[in-house]
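Dumping the structure here so I can ask a few things about it.
A single protein chain has been omitted from the complex, and every remaining protein chain is retained in its original position.
Per-chain residue numbering starts at 1, and chain names A, B and C are given in the order in which the chains are listed.
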Amino acid sequence: MSIITTCLTNAVKKSRIKKVCLVSDFLYQREIVDSLEFDTFHVTRGRPIAFGTGLKLANPELKVIALIGDLITLGGNHFMHAGRRNMDIVVICVNNFIYPKIAGNTTPTTKVPFSQYAPFERPINVPHMAKSSGAVYVARWTTLHNSELTESITQALQKSGFSVIEVMAPGGSYFAGIPSLKNESELLKFYYENSVIKNGEDTRNVEIIPDNKIIVGKFFEQERPTFLDSYNAQLSRVMGDKFKPYV
Amino acid sequence: MRANPKDVFTGAYYIDGDVSSAYGAAAAGCKFIGGYPITPSTEAFEAFVRRAHQVGAISIQMEDELGSIASVIGASWAGKKAMTITSGPGFSLMMENIGLGAMLETPFVVLNIQRGGPSTGLPTLTGQADMMQSRWGSHGDYEIITIAPDSPQEMFDYTVKAFNLSEKYRCPVMIMSDECVGHMTEKVVIPSADKIEVEPRRFYKGDKDKYIPFPVDNLVPPMVKAGDGYKLHLTGLAHDEKGYPLLTQNSKVKTQNANTRRLVDKIRLNVDKIIELKEDGIDDAEIIVVSYGITSRVAIRGIEMARAKGIKVGSLRLVTVWPFPEKKITELANKVKAFVVPEINYGQIVFEVERCAYGKANIVLVPHGGGSVHNPDDIFHAIEYAAKERKNVDGIIEQKTNLYSLIFEKEYKLHG
Amino acid sequence: MKAGTHRLSGNEACAEGAIAAGCRFLGVYPIVPALEVVERFLKRCPEIGATFVQMEDEISVLAAVLGASWTGKKAMTVTSGPGFSLMMEHLGLGVMLETPCVIVDVQRGGPSEGMPNSPSQGDMMQARWGSHGDYEIVALCPNSPQEMFDFTIKAFNLSEKYRIPVVVMADEAVGHMTDNVVIPNKIELVSRKYYKGKKDKYLPFLREPALTGIPSMVDIGNGYKFHVTGLTHDERGYPIMNAECQEFCVRPLMEKIRKNVDEIVEFEEKDTNNAEIVVLSYGITSRVAEKAMDLATKDGIKVGFLRPIVVWPFPEKKVRELSKKIKAFVVPEINYGQIVYEVERCAGGNCNIIFVPSKSGAVHEPEEIVNAIKMGIKEEKREEVIQVKISNQQ
Partner (left out) sequence: MAKKKKEIHPMESLLRMDRIPHIWCPGCGIGTAVTAFTSALEKLKADLNKVCVISGIGCTGRVAGYVKLDSFHTTHGRPIAFATGIKLGDPELKVVVFSGDGDIIAIGGNHFMHAARRNIDMTVICVNNFIYAMTGGQVAPTTPLTAYTTTSPYGNVEVPSNIPQLAEACGAVYVARWTALHIRRLTNAIVEAMQKPGFSVVEVISSCPQYYSRINKLGDGLDMMKFYHDNSVIRHNEPTENLDIDYQKQIIVGKFIDRERPTYMDSYKKWLEEVKHQIPKSPKIQNT
């Protein structure tokens, strides 16, 4: 967690963006939020993106970062539609494999058996989902890749549009749900041994499959007008000079 | 403060309640609407969307009501007055985040054009069955303000008032209108901007480092805007005066008490300032008809019929339904024989009247399931009955309506 | 599970109760503090052949539970405040489709995220009024692991009998409390009323008698080809949009509960016969209240005790009857006033109402309640709820 915090703080400094605002849902990110030096909102489970949409539209100067525990459960719909609209939000999806606070239940990104009762659901492929939803920037890193992660967040902040960065991070005492891992350094070692960087990889192929290597990297980048860009463009086209762009 | 002339579409219009409410929102300085289409509230959203660019506002149609209410709370914290528009089923979906709005002490307005329920119910027809939900619908303890307008003109006036109250007390304000008022087309006069009183957002003006979002000694503290460098932190968890969650065993009692208690106290202690009632002939009345929203207009006819018969009837119309005018009802209960409460539901606000009457007066409920307004005859009969009844009856007396007899006592065929 | 005495937490007892009641479908979304129910149920899944699904959010959870109930399985979900708020829309659907199911709400501090690990009784009114439109609901309030077991079974029975979603309003303290739970040899279960007539004559909402009857159900997939809708419908289940149909469809939803109130309502009373003060409490608070009552009795005060076991529908008659005999009701709740308003309403000005709010997130101290009882003896009659100030209130 502290690694993500550092990356985030560094990236915000690096990107030189003044008005930054961070929205997170519950589960574990409280520690991050409290140590950050900009406005932070901790809202209902699954709703940071919807909340961020309101912030962004009401005050377009803001750069909104949505930090999400395991987004694609409750907030999947907001994710999908914010991507479609290309809402100017940076989504950092912290993938703990399982909910850190709530042990013993499967979440959509559950990968490995964490108890004798194996989760039998297929994990969701976050990068592919992001790309299919229309994101303009898609990357995945583990907490091991901190310099790459910082770079990625900086790039995403400087980009306008819906950017998604998935971060594989250890969650509390349940290290990635792998019973054999005892502490954080073992987990990092696990990441070191089990991850492979493949920039530009087709997001279809980056699904996390048990016993396969975790593919990390910057997968995808594109340019696309954001919601407000197209709003202003369309209304100016229809109404001509009468319309004052909303900024 | 007066309204901004740019936001006010001054003039006389022939519009329906939904549209009128949208213009009211614009006049009050609303700059953000997050909505989702639902019959019968869509006209309000559409009207605002058409006019949004004229007042420098923006609107977005979110993917669902969960999203629309979350975006509204976000927009409010970005410094804009914000509103969402919905009806019963959407309102039910919003319940979780209305709790968040209350917890973060966020000013925003929810316009609920009620329809027949429960569930999908009667999308195109009227109902008043969400009244208790507006007060109790989210989990945990909080207080809100609810206003029930009864005409398109009032939809304008009270939308402005709703924004003012929500800014003043930093709480969600619900406008609980109904399909009948929403789709009723009448003359609406929008006055010039200098005649409209608007409560501006109270922003914190002091030192940036010294800003405390939830000071214990201030019931309604000033707000700041996100992105202005106050390093604000807000959470839906129980929080201390800085807004940080405090969940450890020792401190939690204190924080929750201070900050949850305030959610309740800021309304309860200001009840007299918030409540607005409209009275008619209650000074020497024996019977008082308590009504709200569209029902109060139907009740007028019932009251006239009773007065023609020489019964002394007064009318008490609840403009603000929540907080409930407890004192007024208790005071009246000591003077009158009975309260007659017509509602387009099977008993909601009548329980509140019963509670506050303290057994001093009889309570007659005139229920009506929804789908249409009352038959004034039913209200008249209830008044007539209440005037005759000499005993003090425990509990609520339910008036048997014409519709009840029609459906359950006669051989009525619903379908061919 | 074998009959006998077991040591179980409230949540585990709840899961066992559900299994004993024949629940074979559990839909959940993980939320503190209701997790242990899920874990226990999941553990027993392979053995009993039940279906378990963890959905993407609480909205879909209740939808799935309603769906499962129509296939003939007894279905349940467990949640806490925030999840319960999300379920409100489908609570209405459940009422409208008259679908039997059980919702266990292990209440935590609110509003919003509030305090996930603290007990609260802040969702009581929400259970009754949380969904839009008019409906009646049945809600039970257990105060011990044993009752978590018993009441879960009772909830299934009531829900099958009256074809209505039944809510078990537990709280974090009861859920996490570990105690002896006696599992009896024989458990009485109410089974669903099935339609037995001709397939093409089946009408899903036909009532006998017309107003208060409970329509009989069929399982999906047996060729009845019925249609049900959340819209206002007639006895065939087809939507008709007018006031007459609304009266026909919605009034019985209320009347089937209101007219059967005496059968449904259940409460526990102690020493109320010649009491001056009656402490009315439910759930975890009632355990503290009992202690307070003992303390006050020692001081020579005549105190009675009334505990609604079924909180909704509210035991209106009993409260009204008592109010005429006593000086005051003392109502402690872990919230800022919910059920106390119901007591105030039913007391009808016959006696004083003293409300003991709690420092949210904590159970009352017995002394607070004792003080309130003493106050009840002294206080003159007033026409408002008298609120007790708690010591460390800021």
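We take it that a residue touches a chain if its C-beta (ideal position, glycine included) is under 8 Å from a C-beta of that chain, and two chains touch if they have at least 3 such contacts.
Source: prediction; values computed, not measured.
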| item | value |
| --- | --- |
| Contacts of the hidden chain among displayed chains | A, B, C |
| Residue among C:Ala21, C:Val38 or C:Ala63 that touches the chain left out of view | C:Ala63 |
| Sole residue of C:Leu35, C:Met55, C:Val78 or C:Ile103 that reaches the chain not shown, by the stated touch rule | C:Met55 |
| Missing-partner contacts on chain B, residue numbers | 35-39, 42, 45-46, 49-50, 53, 59, 61, 63-65, 89, 119-120 |
| Where the unshown chain meets chain A, residue by residue | 72-77, 80-81, 84-86, 108, 116-118, 120-122, 124-125, 128-129, 131-134, 224, 227, 230-231, 233-235, 237-239 |
| Residues of chain C in contact with the chain not shown | 1-2, 4-8, 25, 27, 40, 43-47, 51, 53, 55-57, 59-61, 63-73, 75, 89-90, 93, 180, 219-231, 236, 238-239 |
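By our rule, only the chains that are shown with their structure count from here on.
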| item | value |
| --- | --- |
| Pair of chains ranked first by number of touching C-beta pairs | B-C |
| Where chain B and chain C are represented by their mean Cα positions, the distance between them in whole Å | 27 |
| Chain A and chain C, separation of their C-alpha mean positions in angstrom | 39 |
| Where chain C touches two or more other chains, by residue | 82, 112-113 |
| Junction residues of chain A, two or more chains touched | 26, 42, 44 |
| Chain C residues touching chain A - in the complex, by the definition given at the top | 28-32, 35, 38-39, 42-43, 54, 56-57, 82, 112-113 |
| Chain C-touching residues of chain B, taken from the complex the two chains share | 66, 88-89, 91-93, 95-96, 99-100, 102-104, 114, 116-125, 127, 129-130, 132-133, 135-142, 216, 235-238, 247, 252-254, 256-258, 260-261, 263-264, 326, 330, 345-348, 351-352, 354-355, 357-360, 368-372, 394-395, 403-404, 406-408, 412, 414-415 |
| Residues on chain A engaged by chain C in the complex (per definition of touch) | 26, 42, 44-46, 72-74, 76, 99, 101-102, 104-108, 117, 121 |
